[in-house]
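Quick notes on the structure that follows.
With one protein chain removed, the remaining protein chains of the complex are shown where they sit.
Each chain carries a letter (A and B) given by its place in the written order, and its residues are counted from 1.
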Amino acid sequence: MIAVFETRSPIMDNSIAMNESDFPRNTGISSDALGERKISGTVGEIQVQDPRMTCRNVDVFYGNKHAIIDVSLDIGKNEVIAMIGPSGCGKSTFLRCLNRMNDTIEGCRVSGQIQLEDQDIYDPRLDVVPLRVQVGMVFQKPNPFPKSIYENVAYGPRIHGLAGNKTDLDEIVETSLRKAGLWEEVKDRLDQPGTGLSGGQQQRLCIARTIAVSPEVILMDEPCSALDPIATAKVEELIDELREHYTIAIVTHSMQQAARVSQRTAYFHLGNLVEVGETTQIFTNPRHRLTEDYITGRFG
Amino acid sequence: MQPSLLIIVLLALVAMAYHLGRHRSIATVGGIRSVPRLHSLPCYYGAYTAIWCGIPAFLVLGLWLAFEPNIITILVVADLPEELRQLAPERLNLVVNDIKNLAGGNIVTGVASPGVQAAADHFISLENTSAAALSLVVLALGILGMGAAWSRISPGLRARNAVERTVKVLLIVSSTIAVFTTLGIVLSVLFEAIRFFKIIPITDFLFGLDWSPQMSIRADQVGSSGAFGAVPLFAGTLLISLIAMLVAVPIGLMSAIYLSEYANRHFRALAKPLLEILAGIPTVVYGFFAALTVAPFFRGIGESMGLTVSSESALAAGVVMGIMIIPFVSSLSDDVINAVPQSMRDGSYALGATKSETVRRVIIPAALPGIVGGVLLAVSRAIGETMIVVMAAGLSAKLTANPLEAVTTVTVQIVTLLVGDQEFDSPKTLAAFALGLMLFIVTLILNIVALHVVRKYREQYE
Partner (left out) sequence: MSIAEHKPRTLDILERTLKKRYAAERRFRYYGLAAVVSGLAFVSLLFISIVANGYTAFFQTAIKLDIAFNAGQIDPEGKRAPAVLARADYDALIREALQGLYPEVKGRSAKRELKKVISSGAGFQLRERVLGNPGLIGGKQAVWVAADDEIDVLIKGGATDIETYPGEGIASPTGVEGEIKVLLTTNSFNAVLNEVKESLLRKAAKAEKGLGLAEETLARVDAEIAVIDKRVEQETAAGNLGLVAEQNAARQNLLAEREGLAGKIATKATEVADLRRRAETPGGDEALSGELPSYLVRINGGLVKAASVNNSGISGQVLLPLSSTKGAAKGSWEIVKFATPEGDRRTKDQLIAWVMRLQEQGRIEQQFNTNFFTSGDSREPEQAGIGGAVLGSLYTLLVTLALSFPIGVAAAVYLEEFAPKNKWVDLIEVNINNLAAVPSIVFGLLGLAVFINFFGIPRSAPLVGGLVLTLMTLPTIIIASRSALKSVPPSIREAALGVGASHLQAVTHHVLPLAMPGILTGAIIGMARALGETAPLLMIGMVAFIVDLPGSLLDPATALPVQIYLWVDSPERAFVEKTSAAIMVLLTFLIVMNAIAVYLRKKFERRW
């Protein structure tokens, strides 16, 4: 692991000096539980009591580029886990692995094991449609379809045939919009194009669209990076409310945001998961030098 | 002097002017070492002199050659004996043609009357005078221009600026040619069409159900009024275009979707250029294919099913035209489908939609304006397509919606009316221009709408 760091970046020069104690083994895991597999060099507790998703030794390649290096991480039920790190550190790539959105990228290869409940999601026999229904995703830039607000939310239920009739569909749309905190703002103009909403509203519409198929996990890829502070505040508020029903994994550039919305935080650096832990601990008392440097704003 | 010879001499003169100007500029500052004292590089002085020598001379040459035949004809006609001048315009035209043929040493119709013979002599003498005068004027202009420029050369002359100004003017002139082309099309077609509408009322033309222009070749013929109701032509054009679209749009659109959403890189790299070969094949080849392969094929099928299929059926022409338009539709659709942002696809996939659901419910609705624009452009091409229908569709203007029968189209009629001998005053010939006007207007509207729609669509995702 150290050797990898050495060759990768001059920033890493300091880490050569780090002794073994800087990389404590993940004491929480007995080597039995993971069998013969190598345990990644992540600082902190990668496991949780009641995981919704478990990732073990995940590697991702884009062609020849090794984008994610041996990452293991659990995502607990009804928690918000934030993934932070400098640009290009692989946090978005990792997120996209969790509902196989990487399938759409040509030349992308994923190895290792990712499980949803007890199901290996990279099992060749697994169907990606139900997977994506269970693990929804919200993107960096709001991407409402060029359809009406109503149709945007109804899209998922429609393609999956979730609503038996118009009344059911209306109900799903309303519930989803309510949960996304958008109902009051749009209930009078459901037939207007979704693209006509403001940025923040569009993003909440996309969240409503995701909720409409009632997923278990929602992945959010920098959902607020294209929004202004007020809209951001609303989305953050929403995330907090959604935690009650859903597991949320959020990638963010903003450390403040991570601190505000998440319970656990994972710090990625150049494709490695460097440190993971309680959000308060990460931000107040980071254990890895790189995490500390990032948190204190020495780079990033 | 022959015009071609004159041009060569003039070009030589221009080259000479360049050299003279260049040398003179060097000489004025006293040798090649003092060139930096010149305002511009010596070659600019050369170009300056060459421009002064060449441009006025070539301009005059061009105008002279363009208007010489008309002016000479007018002069000859003015000198014709009184009885010939009093002839009806079309008869007079024949006489003028005779004169020209006589002067050119060609065979003329019948024996030349002394008046015509004299006129032909007159014509020849005018032509000779004109040629001599032209050579004189043009060469004199060239030499004068060269002399004037040459004498003005001095170290302070801003030759580069002058040359660049001229070049810029040339650039501007070049870029306006497109406008003049459009103007030329509109004016020439409109002018003849108006003459046509003076003979045949425009309402008869636009709403008449009967088209038989061949009736009116001679004024004394029975039924000489002819029939110029263009509705059967419009209907035939629409029928064939519709068939073409029914072939081209599904195949073109679906192959664009397949190639951009499903096919892997290698298949795409192979299939796309192969499909685009279809776009590069000349339409006359499609016409041949339609007339010799497809039409008999449909006839055979029809016969085996007990249907009578005309050997010039709208179906054959339409299908082949559709094949021709496939790559057009597919490359335009490919463009607009690729312009749909990846985030739309991601949003749909993330909700668990399959590829086809994403394509049908997100991508196509999002790309619809662009696709519609592309299809409109394709329709405009189908309407204006000529060779396929000339070779594979019929001549009989039948008002029918049956694709197995022969129909005719606007373009076919334009070609039939204008190929072969023409009298420029008969409604038969003029009708072609009226049809051309219709064709131009319709395709222009389609193009403007389509280009506008496509541009708006592009802007939406930029």
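Quick note on the criterion: contacts are C-beta pairs under 8 Å (C-beta built on N, C-alpha and C of every residue); 3 or more make two chains touch, one makes a residue touch a chain.
Model, not experiment: these values are computed from the prediction.
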item	value
Touch criterion as defined above, residue of B:V167, B:I202, B:A269 or B:L307 at the omitted chain	B:V167
Given B:G21, B:G46, B:P213 or B:G287, the one touching the chain that is not displayed	B:G287
Options B:I32, B:A178 or B:M305, residue touching the unrepresented chain	B:A178
Per the touch definition above, residue among B:I200, B:I326 or B:I363 touching the missing chain	B:I326
Touching residues (missing chain, whole complex) on chain B	66-67, 69-70, 73, 160, 164, 167-168, 170-172, 174-179, 181-182, 184-185, 188-189, 191-192, 250-255, 257-259, 261-263, 271, 274-275, 277-278, 280-289, 291-293, 323, 326-327, 330, 354-357, 359-360, 377, 380-381, 383-387, 390-391, 411, 414-415, 418-419, 424, 432-433, 436, 439-440, 443-444, 447-448, 451
For chain A, residues in touch with the removed chain	127, 129-130, 133-134, 159-162, 171, 175, 213-214, 216, 245
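Basically, only the chains that are shown with their structure count from here on.
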item	value
Chain B contact footprint on chain A (complex, rising order)	99, 101, 104, 106, 128-133, 136-139, 141, 143-147, 155-156, 158-160, 206, 209-210, 213
Chain B - residues contacting chain A, complex	265, 341, 343-354, 357, 361-362, 365-366
